[in-house]
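Here is the structure we will look at, set down as structure tokens.
Every protein chain except one is present and positioned as in the full complex.
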Amino acid sequence: MTLDFFALTLLIPLLSGILLSFAGERHWAPHLNIIASAATFLSAAGLTAEIIDQGPRFAFGEQFFIDSMNVFFVTLTAFVGMTTAIFSDPYMKNDRSHGKLTPARLRLYKSMYQLFMCTMLVALTTNNLGILWVAMEAATLTTVLLVSLYRSPASLEAAWKYFILCGVGIAQALFGTILLYFAAERILGESGTALLWSHLVEVKGQLDPTIMALAFIFLLVGYGTKVGLAPMHNWLPDAHAEGPTPVSAVLSGLLLNVALYAILRCKVLADGALHTDFAGNLMMGFGIFTLLAAAFFLGRQRDVKRMFAYSSIEHMGIITFAFGMGGPVASFAGFLHMTMHSLVKSAIFFAVGHAAQKCGTQIMEDIRGLKRINPLIGWGLMLGTLAILGMPPFGVFASEFMILTHAMKFHPWATPFLLLGLGVAFASILAKVQPMVFGESEAKPLPHAPAITPVFVHLGLALMMGLWIPPYLSRWFLEAARMLG
Amino acid sequence: MSQAVPLYAQLINLLAAVILLLGFAMLAQRRVIQLIDLFALQGFALFLSTLVVAVKTGQHHLFYSAGLTLVLKVILLPWILHRLVRKLHIKGEVEGLINIPTTTLIGLGLVIIAFNVATPISQLSSTITRGTLGIALATVMLAFLMMITRKKAITQVVGFLAMENGLFLAATSATYGMPMVVELGIALDVLVGMVILGVFFFQIRDQFDSLDIHHMEQLKE
Amino acid sequence: MISLTGVLGQLFAIALALLLAPLLTGWVNQCRAWLQNRAAPPLLQPYYTLHKLFHKDVVLAHNASALFRFAPFIIFGCMVLACAIIPSLSTDLPFAPAADALALVGVFGLARVFIALAGMDVGTSFGTLGGRREMLIGFLAEPALLMVIFTMAMIAQSTSVATIVETLAHRELVIYPSIAFAGIAFTMVSFAENARVPVDNPATHLELTMIHEAMILEYSGRHLALLEWAASLKLYAYSCLGLALFFPWGIAERDNFLALIAALPVLLVKLVIGGALVALLETINAKMRIFRAPEFLGTAFLLAVLGLLVRLLLESRV
Partner (left out) sequence: MSLLPIDSLILAASLWLAIGLGGLFAPRNRRYVSRILFPLGAIVGLAVGFVGLVSLGSPVETATLAIGLPTLPFHLRLDNLAAVFVLLLGFAAAGISTYAAGYFRQGEGMTPGVLNLEYHLFLASMLMVLLADDAYAFMVAWETMALSSFFLVTTDHRHEEIRRAGYLYLLVAHVGAIAILLSFGVMTGGAGDYTFAGMRAQHLSPFWGSVAFLLALFGFGAKAGLLPVHVWLPEAHPAAPSPVSALMSGVMLKTAIYGLLRVSLDLVGTTLWWWGVVALAAGLLTALFGVLYATVQSDMKRLLAYSSIENIGLLVVGIGLTLLFHSYEMEALAALSLTAVLYHCLAHAGFKSLLFLCTGSVLHATSQRSLGKLGGLIGPMPWVAWLALGGVIAGAGLPPLSGFVSEWLLLQAFLFSPGLPHSWLNMIVPAAAAAVALTAALAGFALVKFYGIIFLGQMREPALKDAHDAGPFEKTGLLWLAGLTLALGMLPGTLILRLDAATRQLLGKGLAERVVETGWWLLAPISPERASYAPVLFLLTIVATLLFGRWIVRTLYHGRVRRGPAWDCGYHFQGPRAQDTAEGFSQPIRRIFGPMFRMTRHFPSIRDRQPIYTVKVEDHFWYWLYLPIARVAGAVSSLITRLQGGRIAVYLMYSFVTLILLLLVARP
């Protein structure tokens, strides 16, 4: 096979990122951005087909490997990356027409966007926990300048907090990684394989439990900062609210997932070493706390993107909780929820982005009657919101149903907290979004027609998953869930 | 255990202790320029300890690591920082949110915690330099504390870099180094991060006319 | 099942009700006049009034709707139905299954709703006022009446009026506190329902506290005649119901022709005494303020429920 889909998947964003950093202001640059993202998605799809067909594989020695767990994330990432690129084209043009951006910054945006995609794909596919760390840090670095793209005081502040908090968080993760290496080295020797997950997972039962417990704490707090687990979440609302909307969409829809993915990989090792529910309990605790904290934060938000950022935190709490419970059903639900959250939340950010552009503000009280301005945006936002709030027949409900029922069965103590969090979140978000969508308004049309298709493609997928999960997808989730043990 | 500790181990332990001491010194230091110098000194101690480990174990990549440390942490980063301080006209005292004696006392507590946490791990270690893990953790924590207690953006960055030093100490001395790819990656990240920070400082100063982080407390709730 | 005597008895009971009802009203009025030291109107005065009213033209308000014109007939029909199912002479009423005691309450309710609506139809200040007050009295009296019926129905294990009467008539003469409570409650409800003194005054127009009269102010001619007749029928029906429930002796049972013949004089005697008692009670009581009426009826309700509880507590094993 001459066409290595895997290499393509990583190289396309890398090369196009570099290319765009030189030529990002050309008139064809937006198209390149979209084409590159689409090509990434296609090759990711090809990779997926290959994995489904031939099973897990390694690449570049043993440094990269693709199994059913991460190939699913790769596809998802590439897909959302593509739709976000489509969405960002008119969005960024509008921003430029409004004078919020200069061509140089547009160039920075496109280049960094592609590089960011690349770092995430590397983080997802690497077999080396050290490289995973490096890629995670690189993902922060590529997005930090995107968050401050508008150069407004608020965006700078947000970017600064993002940089410092995530930097510190990731430093803790590095300490965890070192501890992990420390533990692994005693078994696997000082060869370069001691950080390779595929090797580690084979000897996970022999890893020293004390070290692994400590390592997992560091990794959880560290990567958890990036996931947005409370109380390390503080960077997240700022960065989401102040960055350009496409960045919010990918941060929320993808980066958080990738960070959680990193935790999951580590959890497998910790579980193997500890033979207790230590890791799971920690994750459940963080999950519940995150969910509750975020739910109560929601009620006091005024900025629409900030609110949905908290909603992302809330959902990360749910997902963390789900994975914390462990077992095939809960993990299945966790994966499903991650997918749904990515799709729906990015769709919401697309709609919100256009809405905010139309109304010239992100303050929710000033956004009214979206349905009247543009019915598709209005309905997109409304349906997206209802979907993210867990209303059936959207897929978020399916996963929440499974998580709740599983929790009721195995961790009944958690159920009231889950429900409280979900209920408060429902009340808070709906109260804010409903008047935004409905009612009267007199906003002017935008110079560049918004890209609505991604919103409805995402929501359509979420709807489908609520009613019917394609068998191959569910097999895939199941296999991934089985890998988590 | 009480038999003769090999010289290189003594050296490493000594250097680790120096690094910890420098960590305290940074915590107690009020002036920005001196802080950067202390950071460079810490980097140098780190370089030396890495070198000792490299010589002892003969692992090639540790030599590279040592070189990287020297270039990056002792020369390049302090130089960038100095330039920034000069260009941005940062002067005077580094005000803390908590006064220095209290901070050092808290730091002492942190060291105790770090040692306690690290003890069970150290006992498992096959390397003789196992004690350094506790010191590395303590260094990380002290740097963390510095970031929490300082008000200027630049001191936070120094704290951040000091934290990186602690991590590096853990990576080299306690485990005899991570795989080369990883170390290179980490170094690259630190470098890129530094560059981005440099860009950032100018942006921040343009916007706020100051690098005092209390200007950046507007995003709430 | 349905015997010829039954059918005849049924028709006779209805005819008797139609005929006797105005007489009962006349008798009560006469007694009242005597008790109040007034010169009494003739006993047959209600018949004269009806005859006169039927002769007169109907004068409708300009905006009176068809409902206004239908209502008297419907109300009259309801009262006829009520009289048909309340055993006055005999319990052998082929019509009785059409409505048991609960349905009887429904019949009165239906009539009440129509009269209240008719009162509101022309849209005068008095009409709506009357309608409102009628419904007020209604929702207070109806539950009390139902509770009375419940008590009796529990004794008889049936809600069929005929069965209740048969059962009650057959048991040995024991004093049931529950029946006493129920009887007092029933009396109070009957007074309220028939626009009698403590609650309403049938003899006055143009009083700010009037209820029944306020609703029928706009009626004239044959409509008014039907309404007056229906009011008489209602009084008759309530009297018969009360007599049947609390003094069931003398009411003929199925296939007992002799008793049927004897039943008429017994009924007449009972009605004469009952009417006199009504007049007496009306005389010795004073008309209440409208907002005392809830207290009055509340008391009735309380008594009825107490009767029911007493029945359950003391007599359930009897």
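Letters A, B and C mark the chains in the order given here, with residues in each chain numbered from 1 onward.
Throughout what follows, a contact is a pair of C-beta atoms (placed from the backbone, for glycine too) under 8 Å apart; a residue touches a chain by one contact, two chains touch by 3 or more.
As the structure is a computational prediction, the values presented were derived from the model and not from experiment.
The absent chain, not drawn in this view, touches the displayed chains A, B, C throughout the complex. The residue touching the chain not shown here, chosen from A:108, A:188 or A:424, is A:424. For the chain missing from the display, the contacting residue among A:5, A:235, A:335 or A:456 is A:235, taking the whole complex into account.
The residue from C:99, C:179 or C:195 that touches the chain not shown here is C:99.
Interface residues of chain B facing the missing partner chain: 97, 110, 113, 117, 141, 144-145, 147-151, 156, 213-214, 216-221. On the side of chain C, touch with the chain left out of the figure occurs at residues 54-55, 57-67, 70, 73-74, 76-78, 80-81, 84, 95-100, 102-103, 106-107, 109-110, 112-113, 116-117, 120-129, 131-133, 135-136, 138-140, 142-143, 146-147, 150, 153-154, 157-160, 163, 205-206, 217-218, 221-222, 226, 290-291, 294, 301, 304-305, 308-309, 312-313, 316. The omitted chain makes contact with chain A at the following residues, 160-161, 164-165, 168-169, 172, 209-210, 213-214, 217-218, 220-221, 225, 230-232, 234-235, 237, 274, 276, 278, 282, 293, 296-297, 299-300, 329, 371, 375, 386, 389, 391-393, 397-398, 401-402, 404-405, 408-409, 415, 419, 422-424, 426-427, 430-431, 434-435, 438-440, 466-469, 471, 474, 478.
Rule of thumb we're sticking to: only the chains that are shown with their structure count from here on.
Chain contact topology: the protein chains form a pattern that is neither a line, a ring, a star nor a complete graph.
Across the structure, the highest number of inter-chain C-beta contacts is found for A-B. Centroid distances from chain A, each centroid being the mean of CA atoms, peak for C. The distance from the centre of chain A to the centre of chain B, with each centre set as the mean of the Cα atoms, comes to 31 Å.
For this pair, chain B with chain C, the centres built from the Cα atoms lie 100 Å apart.
The multi-chain contact residues of chain C, meaning those touching 2 or more other chains, do not exist; every residue touches at most one other chain. Residues of chain A found to touch two or more other chains are absent. Interface of chain A with chain B (complex): residues 63, 128, 130-131, 133-134, 137-138, 141, 144-145, 148, 151-154, 156-161, 163-164, 167-168, 171-172, 174-175, 178-179, 181-182, 185-186, 190, 192, 194-195, 208, 210-211, 214, 237-238, 241-242, 297, 300-302, 306.
Looking at the complex, you find that chain B touches chain A at residues 59, 117, 120-121, 124-126, 133, 136-137, 140, 144, 147, 153, 156, 160, 163-164, 167, 170-171, 174-176, 178-182, 185-186, 188-189, 192-193, 196-197, 199-200, 203-204, 206-208, 213, 215-219, 221.
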